[in-house]
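Pasting in a structure now, in structure tokens, and then I'll have a few things to ask.
The complex appears here minus one protein chain, its other protein chains still in place.
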Amino acid sequence: MTAKPIRLTFIVILLAFLVTMPLWASRYAVNVGLLVCLYVTLASMWNLLAGYSGMVSLGQQMFIGLGGYTLAVSSMYFGVPVYLSVLFGGFISVFLAVLISVSVFRMKGVYFAIGTWVIAEALGICFSNWGYVKYGMGMFIQPAYKLSMSGVYYAGLILCVSSVALVFLLLRSNLGLALMAIRDDDQASETLGVNIFRCKFICFLLSAFITGLAAGVLYLNAIFIQPFEAFGISWTVNLLFIVIIGGIGTVEGPILGAIIFVLLQQFLSEYVGYNLIIFGGITIGVIFFAPRGLVGTLQMKTGWELFPVRRQ
Amino acid sequence: MIEYLEPLINGILLGGLYGVVGIGLSMVFGIMRQVNLAHGELMILSSYLSLVFLQVLGLHPLVTLILVAPLMFFIGYLIQILLFNRVMQRGMEPFLMISFGLSIIIQNALLLIFTPDARSLETAMVIKGVDVFGLFNIPLIYLVNFTVGALVLTALHQFMKRTYMGWAINASADNETAAKLMGINVNKVYAYALGIAAVTAAISGVLVGMSFTFYPHSGTQYLIIAFGVVIIGGLGSLPGTFLGGLVLGVSQLFGGRILGPGFQLLSGYIILLIILTVRPQGILGGR
Amino acid sequence: MPEILKVNNLSKSFGKVRAVHDLSFKVDQGEILGIIGPNGAGKTTLFNLISGEIKPDAGEVIFNGKDVAITQTFKKCRMGIARTYQIPRPFLNMTILENLLVGSIYGAGKSYKESKKQCVRILEKTGLSAKSGALVGTLPLLDRKRLELAKALATNPVLLLVDEVAGGLTEGEVEEFLRIIHGVRKEGVTVLWVEHIVMAMTKGPDRLLVMNFGRRLFVGRPDEAFNSPDVQKIYLGDED
Amino acid sequence: PKTSHAARDYILIGHPTPATGPIAAFGETSKYADKLAEQEINKDGGIFIKKLGKKLPIKVKSVDTESNPTKAAQVASKLILQDKVDMMIVLHTPDTVNPVDAMCERYEVPCISSVAPIEPWLTGGPYKWSFHYFWGLGDIITVFTGMWNEFAKDTNKVVGGFWPNDPDGAVWAQEFTKKLNSMGYRVVDVGRFPYGMQDFSSFISTWKKEKVEILTGVPIPPDWATCWRQCHQQGFIPKIATIGKAILFPGAVNALGGNLPNGLSSEIWWTPWHPFKSSLNGMSCKELAALWTKDTKREWTQPLGFDYAAFEIAANVLKRAGSLDKKKIRESLVQTDLNTVVGPIKFNKKNYALTPLVGGQWAKGTKWPWDLQITYNKEHTNIPITGDMIFPIPR
Partner (left out) sequence: MPLLEMKDVDTFYGELQALFKVSIEVDRGRIVSVLGANGAGKSTLLKSISGLLETRSGNIVFDGKRIDGLPPHDIVDLGLSLVPEGRKIFSSLTVRENLMIGSYTPKARKQSHKTLKGILKLFPSLHARISQKGTDLSGGEQQMLAIGRALMSRPRFIIFDEISLGLSPLVVKELYRAVKKINQEGMTVVLVEQDVKRSLKVADFAYILQEGKVTLQGNPRHLTEETVKRAYFGL
């Protein structure tokens, strides 16, 4: 097959482009690049849950908020180096994921979606009632003032590349097979020996960990965190937009979706008053014209995949 | 004892309102198996429509329903025909996205037309209380909300259980192909269903508009209530929706009374999570 | 022959319906036990109880000397109990090969390489080789039935529960399934087979279990069963 | 990191504003005030830049924050990095001001911010590049208690607190409780509560039980509307209700419905009666409010003056800097000493300036359904009293 070398070259060129970006691109471009990287990461993790394991979560923001707050608390109150704090954020997110897993895995489909959302809302309320993190006032992550832009960018890039690679490898692994089976028919997959709880659990933890990390990097860039926003549903709605516009259940979907999303956001913010109406219109339009997302529709038309996960 | 009677009664009555807020979503969510993120906006749109009629024609808010309800039915019908019908069979996500797009369009169009100013549907009722044995007052508006809520839910439940249209809505959602083979015009039936859901949104929009103030972005807040209510009760069960409203209302007010006001909303969520953990299909949910 | 499965006083009700009622029987290793009975007699429910998808109200399911009535489904599969569904339940968005790999990797616990080899063999055996890369969504009924059986075989079963795989097939196709199942038995697999096709049930099983209203009505050789007046009355109906 | 000035023939001022979302009501006047000030500044060519030897007009670039802090940070960095703004102006609530100021600190861009109390703003300090003008908590406590003290004899000095768990609520609860206790008031605090509650009966019955006669707090408008209506439903009407934030906007007040706004008191940071003049063209506050009403057919609101004043400061600072070098602009900001429509602005060591605060009350109006009257001015007697306090709140 000739597809394989083409694919490899493409990936290498893309990587080279991304890695050298801070050297030649404007700082604005790098900033946008960072946002794209972070959204790719977050969306890939949502896609891992929703697109491959059938766990449509509306509560990813719980890990975003937790990651951000862990960063804020440990860097501001304990003087922990920022990047280490970001790592803590990942671990705390995993901890939360373990705590709630027994409860949320009993729920399926929309129940799971709403269940996770409610947990995130509840966490938001808890944080806004908690004096230690300054109630609803929010916190500044001041050590981040001093970080270099390219440093944060590379952190984002590493997360982005490793999350995509992780999803790809995971799907090519045996676990990926089980996940797809669970998504299609969970009961039937169980009678074929798949331990559903374990598979979902692994995915959920991975997704929590990386989402927590990405949130840390995100708030290194945003610097100010506030509970209602950090634990707000709009995060997951954005991820939903990215994954669905890009193509759910594909590795490439979140990448394309994130690029479109970030560029749209940058572009639209200037149309004050109309920006969201246009955004809504575009959302509906894309769903109509590319029902399987852009990547899904492209794949149908051309049959070409950048990251093939099927077993022949 | 008396101390707990007040939150109990208030909670039940508040729950009635929550129930109505949930019905429209329950129709779409439980019966058509889709998540309509624009439900809250349909409610608030109705509140604004009622406001317009109220100001232009000088009617009582409840009376404006005579105009608002058919109008919303028509709007719901059109939304289904033009937008939702195209993605009904494509799983959960495309529908989620389209309804999300619709919700931000409605929200921001309202913002452009009506400015971000607060509005309310004025009636003399809102500041009246009903004295209960001289112990405490129950807001009159709560009684109205509860009564309307109970009526709407009962009517709709009977409609879904006893009429061909009700069966047809359920059947279409279960299996489109088979429904077509029964002679059901599936697209039209869905459009009726969303029309009905929009009418319940209109009713809850007017009640909410009378009880509270509203803004173009108020919809979101009611959406999560509606979700809670439907989930607690169990998908597809209209009595469940009403029960869900009561459970949410009572647990909020009790939580607020016992744990402190900061925990009023939180205790509602916690009860919700506990119920879902113990009974992942909701209280009256079948599967 | 050692006995591999023993069902003791098993009961399961759904509301007022007693789907399986105080049922007991034994199966020897390597045997093919056919199960027949009127519609709603409880055959599928019995399978669900053995494979673990539903838990019994009372009674025990003894597999290889161990009571597995409340063991989790996936564990039972790994112990060697495999099943097919009356209405095929393939993984629609996966290829045929992938469908089988799930069972082989998770149920049989093999490595990816070994699994692939095994699956290719099973695909040949069930006549699906030509379509191994196709998505399941478009397959016609016969192929779905074949796939249903192939998936179960991929888990390397000790005990295979077959629920109406031959329903809706032509005589020739039924005979093909008969051959496959006899082939499986030759490898030492015990088979429980539910079917409404009289031809298959006379030729296939060593013994027949006849169920009615969740109870055991008759156990014995197929010819005996079909000649029994009780069975004729409740199951076959009068000659026309 | 440095941001250099882009070659262009105008001065670019970035202005993130909450045009949509829950706090959009604050941003309502932004667009109008921006235009007005921009026209005035550019009337005779704009601002003289020494290095170029000519005047450059200013241009304002507004972007929407969607009332979301993270979005605000994002659009601010776009303004800084992509549009290379020479200066930033940001107003309206900590949620908008804090993240934008953080971005300005990070990328070293001079920034003028306002309409967020000093205390939550200060938590992001010490600031180098951001300069803030507004009132602080001390001022508001003084004004509120000042208003109550005038009727000290006629109340039992029991104060009910209605403070949400947002940036303002947290700080207000703490400071008010401390101060009020020292002044001989008793505070009945029901605790911090989240936005969007539908039922406040547990609050109200607590206040009733504790015989509260003065109600105070800093809720958002919808929560206050719900609470105040339910107070009436429960037959609980305190003698005084002094509420921050929720009754700033005529829209929110009208929406209370019926006679409910009558007698509600609040803080006042700007009115048409403030005795200040525009540093751009000498226009009085009254004229400014009249212009707004003429052009938009709507009642004046308090943010109008503050929106406008931000541009007065910007023009003055740029004029004195005579340069687009960010350091020079900052220096010039430090030296600011200007009389604006919201009063004199002179930034202190911590980069903020306090603006005068008085107290007032909503009463039946003539032109509009409800008018905000200034009823208390002890600390700033140059601001005239326009009406007498209605006491107690009529039933």
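Which chain is which? They are A, B, C and D, in the order written, and residues in each are numbered from 1.
Note that in this section a contact is a pair of C-beta atoms (placed from the backbone, for glycine too) under 8 Å apart; a residue touches a chain by one contact, two chains touch by 3 or more.
Keep in mind that what you see is a predicted model, and the values were worked out from it rather than measured.
Participant: List the shown chains that the missing chain touches in the full complex.
Facilitator: Across the whole assembly, the hidden chain touches B, C.
Participant: Would you mind spotting which of C:I70, C:L92 or C:L141 touches the chain that isn't drawn?
Facilitator: C:L141
Participant: Can you say which of C:L10, C:L169 or C:A225 touches the chain missing from this structure?
Facilitator: C:L169
Participant: One chain is left out of this view; which of B:A38, B:L54, B:I138 or B:A168 touches it in the full complex?
Facilitator: The single option touching the absent chain is B:A168.
Participant: Please output the residues of chain C touching the missing chain, sorted low to high.
Facilitator: Against the missing chain, chain C presents residues 14-15, 17, 36-41, 43-45, 86-87, 138, 140-143, 164, 167-173, 196, 198, 234-238, 240.
Participant: For chain B, which residues reach the chain that was dropped from this view?
Facilitator: 31, 164, 167-168, 170-171, 173-175, 177-186, 236, 286
Methods note: only the chains that are shown with their structure count from here on.
Participant: Report the inter-centroid distance (CA atoms only) between chain C and chain D in whole Å.
Facilitator: Their C-alpha centroids are separated by 74 Å.
Participant: Which integer distance in Å separates the CA centroid of chain B from that of chain D?
Facilitator: Going by mean C-alpha positions, chain B sits 36 Å from chain D.
Participant: Please compute the C-alpha centroid of chain A, do the same for chain B, then give the distance between them in whole Å.
Facilitator: Result: the chain centres lie 31 Å from each other.
Participant: Which residue numbers or ranges of chain C touch two or more of the other chains?
Facilitator: Correct list: empty.
Participant: Where in chain A do residues touch at least two different other chains?
Facilitator: 125, 129, 273, 276
Participant: Classify the chain contact graph as line, ring, star, complete or other.
Facilitator: other
Participant: Taking all chains into account, which pairs touch?
Facilitator: Once each pair is checked, the touching ones are A-B, A-C, A-D, B-D.
Participant: Mind listing the chain B positions that touch chain A in their complex?
Facilitator: Those residues of chain B that touch chain A are 29, 35, 83, 86-87, 90, 92-94, 96-98, 100-105, 107-109, 111-112, 220, 224, 227-228, 231, 235, 262-263, 265-266, 269-270, 272-273, 276-277, 280-282.
Participant: Enumerate the contact residues on chain C facing chain A in the complex.
Facilitator: Chain C residues touching chain A: 51-53, 72-74, 77-78, 82-83, 85, 89-95, 97-99, 101-103, 105-109, 112, 116, 133, 151, 154-155.
Participant: Which bits of chain A are touching chain B when the two form their complex?
Facilitator: 50, 56, 102-103, 106-111, 113-115, 117-119, 121-122, 125-126, 129, 233, 237, 240-241, 243-245, 248, 273-274, 276-277, 279-284, 287-288, 291
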